[in-house]
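For reference, the structure I am asking about is given below.
Part of the complex only, each chain left as placed.
Lettered A and B in written order, each chain numbered from 1.
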Amino acid sequence: MPGTQLTKVGPLNLCRTSTSQYPTTQNTKELQPLMANPVCETTEKKKQQPQGPERPNSHQKFKAKLMQWVSYIAGDMAAFGEWMKGQFILLQILDWVLRGAAQVMFVNNPLSGLIIFAGLILQNRWWALNGFVGTLFATISALIIGQNRGAIANGLYGYNGILVGLLMAVFSNAGDWYWWLLLPNIFMSMACPIVSSALASINSRWDLPVFTLPFNILVCLHMVATGHYNHHFPQVLFQPRTSMHNLTWSELDYPKLFRSIPVGIGQVYGCDNAWTGGIFMIALFISSPITFAHATIGSAVGMVSGLALAAPFQNIYFGLWGYNCVLACIAIGGMFYALTWQTHLLALACAFFCAYLGSAIANVMSTFGLPACTWPFCLSALTFLLITMKIKNIYKLPLAKVTYHEKDLIYFWKMKKEKRIAKQRKEQEKDIASQQKKEKIIMAAMEMKGRQHLDACTVDVLQEESTQNRPDRKSEATELNLTQL
Amino acid sequence: MPGTQLTKVGPLNLCRTSTSQYPTTQNTKELQPLMANPVCETTEKKKQQPQGPERPNSHQKFKAKLMQWVSYIAGDMAAFGEWMKGQFILLQILDWVLRGAAQVMFVNNPLSGLIIFAGLILQNRWWALNGFVGTLFATISALIIGQNRGAIANGLYGYNGILVGLLMAVFSNAGDWYWWLLLPNIFMSMACPIVSSALASINSRWDLPVFTLPFNILVCLHMVATGHYNHHFPQVLFQPRTSMHNLTWSELDYPKLFRSIPVGIGQVYGCDNAWTGGIFMIALFISSPITFAHATIGSAVGMVSGLALAAPFQNIYFGLWGYNCVLACIAIGGMFYALTWQTHLLALACAFFCAYLGSAIANVMSTFGLPACTWPFCLSALTFLLITMKIKNIYKLPLAKVTYHEKDLIYFWKMKKEKRIAKQRKEQEKDIASQQKKEKIIMAAMEMKGRQHLDACTVDVLQEESTQNRPDRKSEATELNLTQL
């Protein structure tokens, strides 16, 4: 069985030796806002599974091989990450930068990052360069100020960097290839881990991630510090609305409206090209189909909200109503809450709330000549993560356990199963205890009978009862099967 | 004694069985921002009091009956709340909605809520309808997302709803009976418990309530998201002041100035009708005269501050300087601090601070085309609740113990008495211990005397001292009386 052998030797053995490098202790918790960690647990289980079907035929072999290859590129590419650890440092940093680029969408996958960079290059090469510089320097800065290595390796210090770099280029009024822009770009990117770390100190008290708050703070900082009327770094002019815009419903362009869904996803990175948005969707699908689905739903919700609140059609076509909802929907729908139909509804509610908030923040920010950035997403997602509910199927994952949608779901199911088993076992123990108690009574009764003080009838009733309460063999067998999984 | 019997059977026995439904454990603390809970403690004490006067005459009987009837409608109407628990769910929800309407003023009383709705209908029926819809949907939403049932039953999830509903109608520029407004109204009301719960997660770390922050956030959200120039939901135009207004002191209209006190109380619900304000004052007086007094004082302080800061007279007449001070004065003066003359002064200071802050926030918000809402009250009251002071008579009640002014005061007195008694007992024990010690010495001295080694004089001195230190019977009697209370 070369296929299964490869699975064992390739990614898995590497993994076993390195679990300790991903810190999961309480002490380092502040440092890992979005840890994508213990790799071994699920993979070790996979190792055991092949032992079941002892002689697979060629079809099964092909399927196993395919699944194995999918596991190499899907999810968080943990095997690749492990393999990278032995490589040259520059290669490692490249891996971190690519993961950082994808982490904007909560995707911890270098291949997705690569595809996203391809989309950015398609959109605008100067922007892509700025994004790359931003991610690179944010990662380097995180290394310098001694942040958690595991978090850096998962790109958690890079995603703010790429957004800072990209959006500073997007909102610059000095035109493309204005090389001086790289100076504030590098300065702000290097400030990213500082602001991230500071915010994490606060947010970790409520077990909350920092999301893209550092990016929002730093880009707004740069834009408002320089402003539109600056000699060195002029910004695009944003102005508050001061009159009624035209709104003729007959002019609504349905193809453009439909196209606003991928454009909304593209606008997460400040891109208005529908093809770029489509490429980003592919990048999402590769890593996590659930993420992809929520991104699409979120963008659609944003579009609908825009229509409901009578927004100018141009803004809707341009994806400005979608990108915050995309992020909010991904974050609540399966990323930080385990995905159930209740959390799916919660994600929808959060997306609508986020769209409303988006419009509000855009209007407020325009007073200062600023865009809305992703403030609406951050604030709405934080609000929805702070709710304390007593609903059984809405389970907020501990921050240290958050990885990606599919794995989060597996973790939740496993946890639920363990709880159920623990409950069953407890009940059985209780049954057994009561059973023993009853048997004792019967024994005592028997003795009494020997002394001829009791009717035989009572003993029978007690015996019958005790038999009913005894756990039947079938449920015990089920339990054993469950624990073997 | 039918009267005292009724008191025992009517509200009290119901109460005993249901205390557990009001959660007071640490775990659920986050869920109960303003719990109006343990009803039994003080009422049980009342039960013991009638035992004293064993044969009341007809005058005493009448007085007892009157007091009993007052206890039915005053305070938090706990007996009625208990009785409601067995009723049909729609009736219960009506009770919660009415309590929610009154909770805006920190009053947990369905009768006050009913009177307040009457005042609202007098002002504007469309507003009243929106307020009712808001309270209703906020309460339903709280039930859906599984919030604490005790808090819902006390109207703690309704008061933000009524304000959201009312103020969205008040600030709408589309005119009355624009039925589409109910859509965002319902959406925002249903978002109330979400924002409340999220804020409570933060504020509970400092044992602070959320006040009307959810209302402030959501109404500002709606208004700034749509704005004045919106096709679907246009808002009233607020603009920053850009020139000097006329201010002729001789034009000051004293009757209007005096009328601004009830108008200020009415403006808590966005009502500018003095009669409506007067009706609200009655609603306050029924539940808690101390609340009524502080509301009046607060409104007067706001008016004086407006004059001191040279505000346009129209704003003062319109009650815009009063409503925040009303709320701040109620909150600090006896609600969250136990009422002493020191906290009364603190409440006055807070009202002045709140008026200042109100002017500041109104100017800031007008830049975004927004009204001040009750941000000034929230921020000033939170500030004054965060102070850490070493003053004996300023005692901040734990949030779980906050009910209404009179009961808070009783709680504080009880606590002080217990402390005093504990102190007295400790001192007595100390005295007794030293007494015993001295007696031992005397005994030893007596023995010594027997051995003829000591003067009789020394023994006398020691005996005299020990007699002085012995706690006299009178103080012991006092203590016994105290514990019986």
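The working rule: a residue touches a chain if its C-beta (ideal position, glycine included) is under 8 Å from a C-beta of that chain, and two chains touch if they have at least 3 such contacts.
Fair warning: this is a prediction, and the values are worked out from it, not measured in the lab.
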Homo-oligomer size of the whole complex, from 2 visible chains: 3
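In this section, only the chains that are shown with their structure count from here on.
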Approximate Å spacing (C-alpha centroids) for the pair subunit A, subunit B: 42
Subunit B-facing residues of subunit A, complex: 205-206, 241-245, 247, 308-310, 349, 352-353, 356-357, 359-360, 363-364, 367, 382-384, 386-391
Touching residues on subunit B, where the partner in the complex is subunit A: 30-31, 145-148, 187, 191, 194-195, 197-202, 205, 220-222, 224-227, 229-233, 367-368
